[in-house]
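With one protein chain held back, the other chains of the complex are shown just where they sit.
A and B label the chains in the order they appear, each numbered from 1.
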Amino acid sequence: MAWTKKILRVNLTDGVISAEPLNMEWAQQYLGQRGLATRYFVEEVDAQVGALSPDNKFIMATGPLTGTMASTGGRYSCITKSPLTGTIACSNSGGFFGAEMKNAGWDMIILEGKSPTPVYLYVENDQARLIPAEDLWGKSVWATDEEIHKKHQDPQIRIACVGRAAESGNLFAAVVNDLHRAAGRSGVGTVLASKNVKAVALRGTRGVGNIKDMKRFMDATFEHKKVLAANAVTGAGLPTYGTQVLMNVINELGALPTRNMREVRFEGAHSVSGEAMHEPRASDGKKNLTRNGGCFGCTIACGRISSVDRTHFSVKDKPQYWGNSGGLEYEAAWALGPDTGVDDLDALTYVNFLCNEDGIDPISFGATVAAAMELFEDGVITTEQTGGIELKFGSAEALVKIAELTARGEGFGKEIGLGSKRLCEKYGRPELSMTVKGQEFPAYDPRGIQGMGLTYATSNRGACHLRSYTVSSEVLGIPVKTDPLATDGKPELVIAFQDATAAVDSSGLCIFSTFAWSLDNIAPQIDAACEGDWSVEKCAEVGARIWQLERDFNMRAGLTAADDTLPKRLLKDAANVGPAEGKVCDLGAMLPKYYELRGWTTEGQLTPETRQRYGLPS
Amino acid sequence: MNYVIIGTGPAGVVAAETLRQRESTAAITLIGDEPEPPYSRMAIPYHLIGDIAEEGTHLRKAPAHFERERIQCIQQHVSNIQVDNHQLTLADGSQLGFDKLLLATGSRAVRPPIPGMDLPGVTNCWTLADARRIIAKANAGDDVILMGAGFIGCIILEALAKRGVNLTVVEMENRMVPRMMDEQSGGLLKRWCEQQGVRVLTSTKVKAVSVAGEKLYVELETQPAMQVDLLICATGVKPNIELAKGWLQTRHGILVNRRLQTNHPDIFAAGDVAEGRDFSTGDYSVQAIQPTAVEHGFIAATNMSGGHYLHQGSVNMNVLDTMGLISASFGLWQGVENGESATLNDPEHYRYINLQFKGERLVGANTLGMTQHIGALRGLIQNRTRLGKWKDYLMDNPSRFMEAYLQQRVA
Partner (left out) sequence: MQKSLHIDPEKCTGCLQCEMACSYENEGVFNPSKSRIKVFTFHDEGRFVPYTCTQCDEAWCMQACPVDAIVLNFVTGAKYILNDRCVGCKVCTIACPFGTVNYNTSTGKVIKCDLCGGDPKCAEACPTGAITYIDANATGLERMRMWAAKTDTQASTHA
């Protein structure tokens, strides 16, 4: 149980909306959210489909613990085929939208086809309607949010929507919910916009019940909340500094990719760190960080709520940006800061606001700007292409201008919206794109954290830290400390993280809980809530099944083993400083073993035995 | 002290209880002329639906509440008051003395001067006796006309519809609840009722009623005549000022000062019969609503028993559930001269909000389809909250009133 056992299916082409029961056999195999939605997706969508074709589908899915009292149980995911990578896309978001979906009585919303005109989907419990959105098209996420709240006269509606970037075809556009929480990666917003859907607005008042054993569930969630509170990372580090607690740590380690990953340490790291967000600024004595905020049900509350210095050049004439909004998380701060060489905290915060306001992934955006900066410094692109912007590493002015253009899908911002792979290919320098499968890297240099190299190369959605966050083990020692520079044991480590993560991503819980929780903490909460047996072993097996299913989709979509690699820079150019000095990422030492352990051929295909072992659809 | 209260509605009962709280030894007598324990007219519709038994309408539920409070209850009509010797005469001729007297005689349903309104098939819906009559006569399949789509009319609509009668509503104004809701929301209410299968005729009147065999023959202005089994008249109420007439100052109701005292120092008035102070206008008028009756009862009793409590005025407000669509009005919902207003209207979903401002203060509101935190609208009006920048926010999006309220509170 815990599932509502209901799916809302919306055919955008003909406007037909229907309810259907959740496939409970699949729920036992794939749990919910990421896994279960992927199972539906592979059943219903041809892997060769064009990501922006009406034949692609777009699923918003919750997990069985979404909307419950389990700490961090506020997640939902957007599952579709990515226009950026051509792989399965699964972008996870917090905020309050997922819980509202459950409260409205739905485990998933499947959007299919393409609406002839712009619309938004409004769901109030079991009533769902497509509402014309011509008036909202061309508006930002923030303006759309405001308009929809006004239209329905209900401040409690939860809204996920796309901004102008997605409308303009930006390939890394996000779906932003609750103003500043995002299903950020892989261009899921681009797909939603391609279907002429501006927003999904939800109001749910039915409540989330269906808990298998309520007393056991309440006891388990209570018990494990105490674990989060007592843990140094989830109980202190994250609430205080957010994920930005990592900026100085990773920089020290010589694993902070800098200036398009040419370097591994950033001299300005402190200025854009979590600690700096706590320092009073000169102009008004206020801190960048106003407070920490939690997503639905989260007792960690790592979210940053920040403001920009009103006297800062980026906002001094724009009072609409003087208030508080979602502040910098580590990955965003890294992409916008060290990777572009910019050390101006206010500029980064403002640009982060813009990313939320118009729905773009700050990681892909920052990394693409970094690639463009390298192209600019190499003279491949000039002010002629950039429209006069001196696109130099370290220029906060350039970053701000490019962000404004990209958010709105204007000028050179349209080229940035291609993502780094297509941009670098366009200008004949593909080797400058720091991507895997077309998706930009996050903030951990795999020369200094070897397991992350394997993580990036094998991630089912392109370069991503959230598919197996071995940083936990290799840097923080969670659950056990491993040597970040070693490759031995990393295939096993990566697989364990990938499987556990897939299970967590399918439960409704947040992956950040796993700084303190392992499946030993999580499985009992799932088991108390959900019918069936949800032992640690079963959760891990479900995670592995999900991983194999995603992989299988990608291979059908036309990817090959050759796509499981890293940019040459990381494989050939050694780190110039720090503990990893002289090292490259030794992917070759890890990948074959990984394939073997996964039960794949040397071409990276699932063997028939593997397919059978996990009961994958043929 | 010997206190006598005439009227067993909320004003009378609250006054009696307040007096008891303030004076443990006083003699307190509560006189009502209906053959029932004190009950609430607000609850009658829920009795008509069958949600509650008759006892569910009673104002006080604890067994022997009035005996326990040592409040003597008399069920008799008061014939007249001899103010000079502080005495009153009951219908059975007996005499009762008092030191202080509270007139809380309430109001009664009136019938317009139309031929045939005294026929047996015509009833009001005001008292428990009326309710019994309706329950007996309005049954599934019966044809019923409800005259008047004011507050009372609307609140019994659902009960009548649920009883399965073929219902037609006749309202002389151009919309429903014209004295509570503005044109847009009153119009929406009408559309809502029609969607629920109720025939609503606005801007028309009943001209005459006569007997046609077993049925009533009802002639209408500008509409074809109808034959019905029952005609319920809910065209308005009027204060019961007869006992005061001639010797106390009266207008529409009994005139009182801010202590709820009449022009006779020992006689007070409260509730529907009193022209109390209106918070919003500062003028004196009959509001005829439950919360005002309660305030009156409390303040009058406090002053009768030696207290000094000046009534700042009651905020006129109403909340109404018309077949599941909830509407509310507060204060000067019609707006004020040189005021400003903000509206959001979503007719498709029957949601509507209108706020009326004077300067940076909220003075009135109408809402339709809202159930959450609406009391804060009263709070904002009654606190005369200076809204500051929230005035602009509310002008842009009036549905954010609770945030505006809270912002003032925690700022």
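In this section, a contact is a pair of C-beta atoms (placed from the backbone, for glycine too) under 8 Å apart; a residue touches a chain by one contact, two chains touch by 3 or more.
For clarity, every value in this text was computed on a predicted model and none was experimentally measured.
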{"item": "Sole contact to the chain not displayed, among B:Met147, B:Val169, B:Met317 or B:Leu387", "value": "B:Met317"}
{"item": "Candidates B:Gln184, B:Asn345 or B:Asn383 - the one touching the absent chain", "value": "B:Asn383"}
{"item": "Candidates A:Met101, A:Ala174 or A:Val208 - the one touching the absent chain", "value": "A:Val208"}
{"item": "Residues belonging to chain B that touch the chain removed from view", "value": "10, 14, 40-43, 46, 51-52, 56-62, 279, 290-291, 294-295, 298, 302, 306-314, 317-319, 321, 324, 326, 328, 330, 371-379, 382-384, 402-403, 405-407, 409-410"}
{"item": "For chain A, residues in touch with the removed chain", "value": "67-69, 71, 96, 99, 103, 156, 179, 204-209, 218, 225, 229, 239, 290-299, 301, 303, 305-307, 323-325"}
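FYI, only the chains that are shown with their structure count from here on.
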{"item": "Separation of chain A from chain B, taking each centre as the mean of its C-alpha atoms, in whole Å", "value": "57"}
{"item": "Touching residues (chain side chain B, partner chain A) in the complex", "value": "344, 346, 349, 351-353, 369-370, 372, 396-397, 399-400, 402-403"}
{"item": "Touch list for chain A against partner chain B, complex", "value": "146, 149-156"}
